[in-house]
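I have placed the structure first, in the form of structure tokens, so that the comments after it can refer back to it.
Some chains have been omitted; the remaining ones sit where they do in the full complex.
When the chains are written out, they are named A and B in that same order, and each has its own residue count from 1.
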Amino acid sequence: MAKKNIYVNGLNEVPLPKRKIEIVERKGIGHPDSVADALSEEVSKALSKLYIKEFGHVLHHNTDETQIAAGCSAPKFGGGTIIDPSYILLVGRATTNVHEGKEIKSLPCKPVALKAARKYLQKTFPNLDVDSEIILDAKLGMGSDDLTGVYKASGHRANDTSFGVGYAPFSITDTITLGTEEFINGPLKKKIPATGHDVKVMASRVGKKLTLTVACAMVDRYVKDATEYKSLIEETHDAIYDNALKLAGSEDIQISLDVNTADDYKKKVYYLTVTGMSQEMGDDGSVGRGNRCNGLITPYRPMSMEATSGKNPITHIGKIYNVMSKLIADDVARKVTGDAEIHVRILSQIGKPVSEPLNCAVELRSLGIDKDPKFAKWKSEAESIATDWLDNIDKVTELIVNGKVRTF
Amino acid sequence: MAKKNIYVNGLNEVPLPKRKIEIVERKGIGHPDSVADALSEEVSKALSKLYIKEFGHVLHHNTDETQIAAGCSAPKFGGGTIIDPSYILLVGRATTNVHEGKEIKSLPCKPVALKAARKYLQKTFPNLDVDSEIILDAKLGMGSDDLTGVYKASGHRANDTSFGVGYAPFSITDTITLGTEEFINGPLKKKIPATGHDVKVMASRVGKKLTLTVACAMVDRYVKDATEYKSLIEETHDAIYDNALKLAGSEDIQISLDVNTADDYKKKVYYLTVTGMSQEMGDDGSVGRGNRCNGLITPYRPMSMEATSGKNPITHIGKIYNVMSKLIADDVARKVTGDAEIHVRILSQIGKPVSEPLNCAVELRSLGIDKDPKFAKWKSEAESIATDWLDNIDKVTELIVNGKVRTF
């Protein structure tokens, strides 16, 4: 069996939950950067499925460069108007012409991409009229390929030095941040349909004090006037607060919450939108500038710069290693010990198989005592988990194609 | 009452049906130039209705510059693939910001335009998947206006020397040309769904011999192989021929018909498409380059260069006079004499009301005898018809907005 270069060591840092300051951010699914991420990943998944259907395996593509240029709107209480639709440009490349012997088979990559993008928008954003309030364009390079290549991640050799990083478990700050957005864009929508999908949650913990700052675009058609706006914001505040308490559970933490702090009722400044998405008016969006592949932006944790969404899941080491780092860390946290901080870093080795990285470093540190005597046991279990994932790297591809793992 | 400058004279030409050569062409509704015309006019109608709904009258706009850049496809028997969608750019301008006192009302002109265009495509071309096989973009200038202007054609003064021209009645060549396309894109569709909407009918009459040349894009999903293609073309040929005979009625004319003459079965050249529209592969389209507003291209008749589709129906003299010229000629043919050739030309007079042209010239010539004694009677009746239309110019606007007259 090939050498995996797995190293499990003690973590050379104070675990974050024990440090004084922690900052965590989540850009909700309606934030323009998240929309760009989502469309890139939806297109990649749709292309992967097209390739699997036609040839049994995924062919080369990267669709990780979606760009959103904001539109122009005139929201008003009771229902306003989109003046200029926002413009969404799908950018990337996809194998379009496949040589099978002397024949060339052409694939409908661009139509498939456009359809997947449109479908996601329609399904996800009920307050957006995709047919008239969006211009959807595509510049996808059309590559050629012949069917003699390697079509599994496990068969590829790294041709770049690339890097994946993940950690587990979530701190309480992480949990509340992600859970708050999921609550607003989930259960709360039925109760308060005026809450739009462009939600930004910023959590800043100083010691035991957690300050949650939520910005939530409100949808004008559901708000008849300023008075109703004010009372809806209060209602939203209370619902989010109650949910945050529930997420905190028995954790010893004080929560304070602000919703739409940039509002200024005296100056008639409200966070009011026509579609619940700030891309309608002035906010552009790009892939890879928002959440990392665990759904969060965590400046006090190791993070990868890599844009995970839209990359292909068979040759793109950056994507595969990022996703796998998180899967390994999660498994260690779940199966080995939930009472430690776990960091995983996987580094590729040029010219070697993807399953044989230069270095797969798992770092562990007990949250409780400094030098935990169980470390030796943890070490061997963690090694075995990491080995298992590296031996089954194609499973990562599968999870990605089937949308079973998050990319933003 | 204002002076109308209506002149009815004898026509100084041999009527076309009595001349040796006549050429008439009709680009069907699926031809890229016709698609461009249609989208321009649909957008203008939708905007007109938006303005009427909001303000009671049409505001300034011109949306007559739609451009279609062809896509790329790989048709094949049984069903092929769109590789690159065709790109449709709506171009023009529309009053978007309206000053009402100190307030500015913003209108959703671009969303309305996109929606109208999309709806037309969906409704008209069942073999085209508008969501994935078209990229629909828009560059519409957003003008401002205040509600102090003039909003009826009748209230406008011409600020340009412009020109409208029409004739009636249709010759038998005209009738068969238009009727052939309407037959293929109408009743024949149920019988032979393989016939696509991109149809071009070219009629060339030399004496009593009428040669009809029909090019009809076939839709690949309905044709399983070359044999079926061949037999469908034969079936199509026979159906068109029978219909042409019916259209000819008792007319003394010999018809010969060619369908898809560019096919070359030996070289496996077929007019096969995925969507029934040649814009899918290589054929671009523009407004105003196809049919005139009577539905035909008639190089042996007086024609206007003006692109009628997409122009606004309240200030654009070119559009209004072209449509009205045809309406007057038709009325004269129907109410005064069906046995004459009638030409109508209306010429604007800068600075004067639209209803007071410099010249509204009606020219008449009996098809039968050269100097028909009934001319004096015809003349007075024709004058009265022309006067009536010029007195009711706003009715032309209404007919246009409600889609009761053809523009291509």
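Keep in mind that, in the parts below, a residue touches a chain if its C-beta (ideal position, glycine included) is under 8 Å from a C-beta of that chain, and two chains touch if they have at least 3 such contacts.
Please read these numbers as outputs of a predicted model, since none were measured by experiment.
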item	value
Per this structure file, total copies of the shared sequence (2 shown)	4
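FYI, only the chains that are shown with their structure count from here on.
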item	value
Subunit A to subunit B touching residues, read off their complex	74, 81-85, 96, 106-112, 114-115, 118, 129, 131-133, 135-138, 142
